[in-house]
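What follows is a set of notes on a single structure, which appears directly below.
Left out: one protein chain. Kept in place: all the others.
Chains: A, B and C, in written order; residue numbering restarts at 1 for each.
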């Protein structure tokens, strides 16, 4: 999979530096975190992975692409991709700081005041402060404009009431960025504000949601009189929709090629299983394996194509195409995974009597086509904004 | 395929009678019409097939299910199915009188005046008078309520202006049943009337439409001052929508099981080709062949299931499910057909340099998911009327 | 005559009322039975409690079913104190339990009693009498670690003794095998002949290990037989036929169950989409979702018809021998597809453990795998149809 990225000598040196650092650091003190976390296993080794975040931050690997004046490295898009690839290839643990670095950080860089930047960015860059996202609500689903959680100004604070859902990492995060309705007289996307809310306070209750995998990566967050200072408003009051949509746009970015390395590892494991069980000799399963292999290449070429046009092409639209592409591919991979195990897929595996990797993949990938914008929402976006079809 | 129909002894005797009649009549004078007509080949042997219609009529095989008082045989649904099966199994030619017998006949039985029934039904039953359907218009597509062809009353006549399209057999039919707008002040499905119009008159021009197969089964019909007597209005003036929709409901009926015998013949031919070309050893093509075979069984079971509930179950709704089922199956069969021929599918076959049966099937079956209500319309109907989903 | 019915214009009628799924073709008595079972389950079945208790099903519900519905006696001939009903009657129960994913040894018991009734031996009749009167549950112990569900490859051994038979071998994927009262076991005589045996689950010569199943609503067990005392139940005419009947009925029952579950899962989608509002309107009014539901409806209709046909043609020699295989493939595939769409169309909530969407998904995947994979069964169907390569 390494083919395709055309690297300068300097970029190649950067790759080697990243590779060496990861090898060194994952071999020693942090050997136990290798391969932990990730879809279906977000509950693994959380304390150790928090420590790992600090290690990453201390060595300057967080905020690679951020401007130097804000503590970043001003690294090119290509180098960010390279780092993601090396990170995935090294089997480094799933990032707990993903939302901190990729969502709230960029939002603050774009919309935050100088004070907010000075206050919040360093903690993110050091890997010390973890953030989670408070957008979805039970009755709104994919329709973010249906947000009902209210934030009422009382003196120097906003007081929040309502419920968020699908908040991953809320149980371990320090702060939450919340989309709340500050103007009750406005409807839909008007009258919303983007607030930074500390989680460790009375008035906030966090309940894990048990998923179809049996594990809990998502939470419900209940606000009942929770407070945050007015200084923690990002953008203008009532301008939260614009800020939040900006955040969403940050979500899909350079991680794609790194993500594909994880996909390749999963596919290789499935192929190995198929050889072991003899499933690879089943024509239908073999055809699906080959299709998966080809599909992974097509995703890689699509990402490289997008990357090669970065800066000149339209932005955002590829995000939805890429999301549909990988989410469907991954979901199909989940079905393939359990199918190659044959009848053994009927029962949990091994002595621990826990679901097998293949069963977890089958179940967990069902979320891929739902979270981060459902397939249905993505198709709307592609049809209307990429193809320009009428509403 | 003969399994599944539970026949009484009397019904079994009916089957044998039909089989014997078909064998006798197709072996002698009409031996040359065996296998003629049908999708992609409607232009074949038209004169001889008109004569065959008369032969059918003379022996009482037209209007089997019609009431005896109108010249029919009052045959049960089961016997109608049996006749369709035997007809298909015998390789009898595609019916030119389909629309006469299955569409306009039932419409006249339900909505016609006694005079209209007396005037028009005997010609249909004798196989002498052929009818075609004037519903679709160029700008309306599947939206029948968008009909623009106008019929203006002048004395004892309606005078028609406008254009119909997708009118199969218009080039050989004697009459056309036309949905026309008699009240120009009304829109959509209001103000339409159902008129019987003789085709052999000035003011009507018929132009064949060349299809993607290169042949022409459909026509455009241009009305420019064409006339028909007011006696030829079926139902009340302005009530044409209801009459026409009744006609559409007649279209899908007992022919299903007979149709499947034709499908089985096509599939068997494809399997024979696959054996000859070695395509059957290609795992992907073999899997598609098996899926097609299974799909044909499922269609048969679905038809039998529907039949077994006839009279007690809801009507109409199965029509859309069955249409989606067979149209998609048949379209897939068309792709399979050309694929099993391998690279030979690139060029026309044989000395005549005409498209092969497989190529014709590939091309023609594209129409299956369009005519008689597109897949899209059928899905709307299933969702809203079978599943009861909100508009 | 149906073809003369009047019809509303497409796209202009009001939605028809949603009614309980029924088999419009079935005799009135059977429809009555369906309603009785449905009422019974609506009142008494609690899937969540049943699937989480140690037994993996609700013993109280079983007991009640024995008393009120005669679930164990249903297919037992009247000569053995049963109700003497047909497999098609039993399929009604399988469908209604399946529609709600009720964890229960019902399916295996229905099939086992049908097979025992067909055996016609004194031993079988004696067991049937006990099953009917005591309300015993039966599990079908068929698959083996090496053979899977391929009857020809089964290797468990039955040895003849003066007192009867003893069994040796290992079985797996036995539904409710850890809790059933009796086990129906195909095994080979020392001459290599395939025969059907019944053992008591309490016999000291067998060890049952419950496995955590992907499908929470159907527990699976491994069973090791080490000289378990058994009774041979098939007659001298030929055990292979009995084993083929057992396999055919299990496949048919799984097809019936899958089709029924697919129908109720689809109903659940439609209900949710009709109620759930987003972007200011019911989700179910979005055309893209409607069309997907319509495609599912086509699939479910085909599955129901196929399950119906397989049930109707049970034991009918005129039918293709592999109708049960075909039916299981078609119906299990349909269920998995509907269930997958159910998770998707429910959005986030469909991904939670508390929502039932995943139970249908897991049942769908499990039913695809039980009694032979899609590919294995397709191969059997293809060979029987002369479509071999």
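Here is the rule we use: a contact is a pair of C-beta atoms (placed from the backbone, for glycine too) under 8 Å apart; a residue touches a chain by one contact, two chains touch by 3 or more.
Note that this is a predicted model, so its numbers are computed, not measured.
The chain we do not see here touches A, B, C in the full complex.
The chain omitted from view is touched by exactly one of A:110, A:150 or A:216, namely A:110. The chain omitted from view is touched by exactly one of A:58, A:118 or A:245, namely A:245. Residues of subunit A in contact with the chain left out of this view: 3-4, 65, 77, 102, 106, 109-110, 144-145, 189, 241-242, 245-246, 248-250, 253-254, 271, 280-281, 286-287, 289-290, 293-294, 297-299, 301-302, 304-306, 308-318, 321, 324-325, 373, 376-391. Mapped onto subunit C, contacts with the missing chain fall at residues 11, 279, 286-288, 290-291.
Interface residues of subunit B with the unshown chain, by the touch rule above, are 136, 138-143, 145-146, 165-166, 209-212, 214, 218, 282-285, 338-339, 342-343, 345-348, 353-355, 359, 362-363, 366-367, 369-371, 374-376, 379.
Definition applied: only the chains that are shown with their structure count from here on.
Central chain by Cα centroid: C, whose mean Cα position is closest to the mean of all protein Cα atoms.
Inter-chain centre distance (subunit B to subunit C, centres taken as mean C-alpha positions): 40 Å. Distance from the subunit A centre to the subunit B centre is 54 Å, each centre being the mean of its Cα atoms.
With touch defined as above, residues shared between interfaces to two or more other chains in subunit A number as follows: 283-284. Across the assembly, subunit C contributes 378 as residues in contact with two or more other chains.
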